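Left out: one protein chain. Kept in place: all the others.
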Amino acid sequence: MISFSKGNTPKIVKPQEKNIENPDWIKCPSCRSIQYAKQLEENLSVCPKCNFYFKLSASKRIEILLDENTFEETDTDLSSFDILKFSDTKPYTQRLEEGIQKTNHLEAIITGLGNIENTRVAIGVMDFDFVGGSMGIVVGEKIVRLADKARLNHTPLILVSSSGGARMQEGIFSLMQMARTSAAIGKFQEQGGLYISILTNPTTGGVSASFAFLGDIIIAEPSSVIGFAGARIIEQTTKQKLPAGFQTAEFLLDHGQLDKIVERKNMRKLLTRLLQFYSKGKTKA
Amino acid sequence: MISFSKGNTPKIVKPQEKNIENPDWIKCPSCRSIQYAKQLEENLSVCPKCNFYFKLSASKRIEILLDENTFEETDTDLSSFDILKFSDTKPYTQRLEEGIQKTNHLEAIITGLGNIENTRVAIGVMDFDFVGGSMGIVVGEKIVRLADKARLNHTPLILVSSSGGARMQEGIFSLMQMARTSAAIGKFQEQGGLYISILTNPTTGGVSASFAFLGDIIIAEPSSVIGFAGARIIEQTTKQKLPAGFQTAEFLLDHGQLDKIVERKNMRKLLTRLLQFYSKGKTKA
Amino acid sequence: MKNYLPFEKPVSELEKKIEELEQESVSKQIDLSSSLEGLKQELSEEIKLIYSHLTSWETVLIARHPERPKLIDYIRYLIPDYVYFCGDRHYMDDNAIFSAIGTFQGKPIMVIGHNKGKDTKENILNNFGMANPEGYRKAIRLMRLAEKFNCPVVLMVDTQGAYPGIAAEEHGQSEAIAYNLREMFRIQVPILVIVTGEGGSGGALGIGIGDKILMLEYAIYSVISPESCSNILYRDTSRASQFAEKLHITSKDLMQFGLIDGILPEPLGGAHRDHKTMLETVKKEIQYFLDEQTPLNKKTRLDRRMEKFLKMASYETSLNLYQSSS
Partner (left out) sequence: MKNYLPFEKPVSELEKKIEELEQESVSKQIDLSSSLEGLKQELSEEIKLIYSHLTSWETVLIARHPERPKLIDYIRYLIPDYVYFCGDRHYMDDNAIFSAIGTFQGKPIMVIGHNKGKDTKENILNNFGMANPEGYRKAIRLMRLAEKFNCPVVLMVDTQGAYPGIAAEEHGQSEAIAYNLREMFRIQVPILVIVTGEGGSGGALGIGIGDKILMLEYAIYSVISPESCSNILYRDTSRASQFAEKLHITSKDLMQFGLIDGILPEPLGGAHRDHKTMLETVKKEIQYFLDEQTPLNKKTRLDRRMEKFLKMASYETSLNLYQSSS
């Protein structure tokens, strides 16, 4: 349980096991094959049968991308508060609690500094399991602060998105995070900083339409759903059938929106290469 | 007759009358109505019946756009030479001669300084009757020099295009004028200069794909054909039927390529307004 | 008035009565001026009463009122000698965004805004003011043109949101909005943002960054429309009016949150009842903004704009707000 009273640092409770009945076996939602959980994890949560990408927790993503034991998390004390006293099918505070329990983190993004093949980077990774990876005040704030850290430390900035968009439950405060993160990233880029944006399934709405699409380089994981408006809303509004593969990474690549689609297992290698080009370019001959 | 020997200033011969049989009456190629020449000229060479835009000579265009007696032509001494000793259905030198006779000018562009409602501008106007308004070394040079004059005199720059593109007969020298004019205009714009590009029928090829599309503001006359590749070539290459109105000003406006389409009779008024906004914006409060 | 909102029923009845009485007075040639006087007084008080107790949902309806002044009304009033511009230079001219330069009290300004139509025909042509990526790209292109003219920019926000269409996604709606969010912090001339009607989500913000942000009294600004919010959470729109309240979307809410710099009061009964007064209020406010901006140099202006947005809705600011309110 977590206490949301005026800015206290909340206490973290261990998340519950997700599959109470049979935690060792996981069914692939795409090909319906049954995978042994450990093996699936070793395969970076990509189905070995059909290549379906399971969502990855932020911690796992950091483990995969960064050199071992180099990650120093920052702004760990920032936790969300129910600024609008919002409640829908459940109170917002309950959604926050559930997010914390599910992810073992205080918010939908983990930020910090770490190394990729010995190159220091500022990195932020979103976790969809935390209120749909939505961006509220704390997510926005952590990105703003991270961009600032990257700027001051002259390190490249990497953000891994996985989000349904702005967090409705914080209303207009969420919307303004689009402006704030874009401002901070602009400031960082203007001073020569390299920002690599990695889009994973899904990256939509207010996250897609702000920092996620401001990358100097934009990379996506295969098959990720990426877009501004929801497919259902588009269908309702336009009364048209959506084209095949609409809003997938592959569709966006064809339409010029992405630099690359890269498999999860090759992401670290690609980042390593790009970071090395960047640091070699910056060093005087 | 004109002498093309090493850089001598050529002598100008009066152009022949165009309609030897019946110079007072002109047939509209669009609606086939017969127009009294004087009247047509008073109507700015726009058919009063069907609104067809006859091509306008550079001198006439300057007369229409500028305040009376304010035009000071520059670089009047630049005349083309047959650098490749080129000859096709006729020798290039003959084409030049014919151009001079037709237009009473030494090249396909007239450049100079003048006033529009008392605002000083640098202006260049192309004349299609001179070798199809094509851009060779001299046209390129005159634009480069004009952009430079505009830059040094801090006046806005206006170019009125009417051209089939680069001048084949000067080969690769013509192609390089695309780079040169674009460079000069970039230099002018970078220092805050306002460049208004006016596209008239036709503006295509190497002129379209260089200075003509670099305007801070791009205005076209109605129905003008504007495009990069020739319609015939596109049809032959793609084996597709061209859409209705393809490569007309109206088509380009729909496709976001133009700021405005303005009737010939309103062009001076529009320029006046834009120039006044510009100079008022530049003056300190 | 042609359109009455549901909660304006007493108003419509009174206005009907007044009209009848006026006709009677003319046709029967009798003096009913004292009765009329009384009714008009009553009407005015009724309106005052209703408009002093508006719910958020009622405000939404006013913000969307078809007779509310539209972008083109402001442009015609503010810069009657305007010249408008088209096109993103790449793909399309998006009518959902309209932009014009003109002389405002002796100096040029550029007005760019969402172009809601004044009737159905215009609305269809302008896609109800819901822009495609090309609209956002046109907008930023013209802000840069404003830089060249060294003229301030007034951004007028009035959209349900960016258009949720197939081509919009294909052409990078996300990229277009994101790009503007970043680049508007670099536009060197003063930018005044006025939310005149609906401030709908990213589609509003996409032309919503500036040195000063104002809202008309009955304008709204929201991360999501109340209907969509209800739809997402309950799969129907029946709770829209509740969410209008919960989302805190009125000018008063935003002012309290410190997210806007001011509220422009609307004439009695809303801007749709009296265009002239509304236009004049906006005009004065622009003049006031320009005077404020005059002494600032470019660097100061851009630094402040950046600071403003980095501070607004920040963790610290919001937490303080939260703590002081609970």
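Per-chain residue numbering starts at 1, and chain names A, B and C are given in the order in which the chains are listed.
We adopt the following convention: a residue touches a chain if its C-beta (ideal position, glycine included) is under 8 Å from a C-beta of that chain, and two chains touch if they have at least 3 such contacts.
Keep in mind the model is a prediction, meaning the values are calculated, not measured.
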{"item": "Touching partners, among the displayed chains, of the absent chain", "value": "A, B, C"}
{"item": "Which of A:41, A:97, A:216 or A:235 contacts the chain that the document leaves out", "value": "A:216"}
{"item": "Identified contact with the non-displayed chain, of B:53, B:71, B:130 or B:213", "value": "B:213"}
{"item": "Omitted-chain contact residue, chosen from B:137, B:217 or B:249", "value": "B:137"}
{"item": "Interface with the unshown chain - residue positions in chain B", "value": "6-7, 78, 81-84, 86-89, 137-138, 140-141, 144, 166-168, 170-180, 182-187, 189-190, 205-206, 208-214, 226-230, 233-234, 237-238, 240, 242-243, 246-247, 251, 255-257"}
{"item": "Chain C residues touching the omitted chain (full complex)", "value": "89-91, 133, 137, 170-172, 175"}
{"item": "Missing-chain contacts mapped onto chain A", "value": "192, 194, 216-217, 253-260, 270, 273-274, 276-278, 280-282, 285"}
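Please note the rule applied: only the chains that are shown with their structure count from here on.
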{"item": "Chain contact graph, described as a line, ring, star, complete graph or other shape", "value": "line"}
{"item": "Leader among chain pairs (count of C-beta contacts)", "value": "A-C"}
{"item": "Label of the chain whose CA centroid is most distant from the centroid of chain B", "value": "A"}
{"item": "Length of the line joining the C-alpha centres of chain A and chain C, rounded to whole Å", "value": "33"}
{"item": "Distance from chain C to chain B - Cα centre to Cα centre, in angstrom", "value": "43"}
{"item": "Centroid spacing, where centroids are CA-atom means, of chain A and chain B in whole angstrom", "value": "54"}
{"item": "Two or more partner chains touched - positions in chain A", "value": "none"}
{"item": "Numbers and ranges of chain C residues touching at least 2 other chains", "value": "none"}
